[in-house]
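Here the complex is missing a single protein chain, while all its other protein chains stay put.
This part shows subunit A:
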Amino acid sequence: MLRILCFVVATVASSMTFADVSAVYGFDDRSEEQRYQNLIAELRCPKCQNQNIADSNSPISKDMRNAVYQMMLDGASDQEIVDSLVGRFGEFVKYKPDLDSRTFMLWATPAIAVLGGLIVVAGIVVRSRRTGTAAPTLSAEEQARIDRMLAEKNRNGSA
């Protein structure tokens, strides 16, 4: 009985916290809501550093979600909303930083790694192919000698 009671309380309580997060903002339009969700998913909480503001429950994330919502109501574009938050909190709040001299290595590292890997693979392929073709073809005399040796080996083996 106690177990069932605990289960019911836990279930009800968990739905209450869910309602707290989702029921704050109303949207007339499904696509607007989707836009809002996308925006808060790609903005990063400055306080709790590896969470986006959609996941974070810190007061600053709440303020930022609120600001995003207000700006959407005022008809701001995604770019304007992101720029306005970057203007306050810095480039840090973007999970996808712009490409500039500071972030160049960040963006280029995957490409450099892939390129390096390709060069290594290409090197291995080229070298193995070169050693393959470099194997000298046998002259008629050598071929005859090999045939003789193989024949002899076969005879010995079967004996």
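In this text, a residue touches a chain if its C-beta (ideal position, glycine included) is under 8 Å from a C-beta of that chain, and two chains touch if they have at least 3 such contacts; residues count from 1.
As a working rule, contacts and distances are computed from a predicted model.
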item: Absent chain [UniProt protein name; select from "Peptidase M48-like protein", "DsbE family thiol:disulfide interchange protein", "Anti-sigma regulatory factor" or "Phosphonate transport system permease protein"]; value: "DsbE family thiol:disulfide interchange protein"
item: Where the unshown chain meets subunit A, residue by residue; value: 46-47, 49, 59-60, 63, 67, 86-92
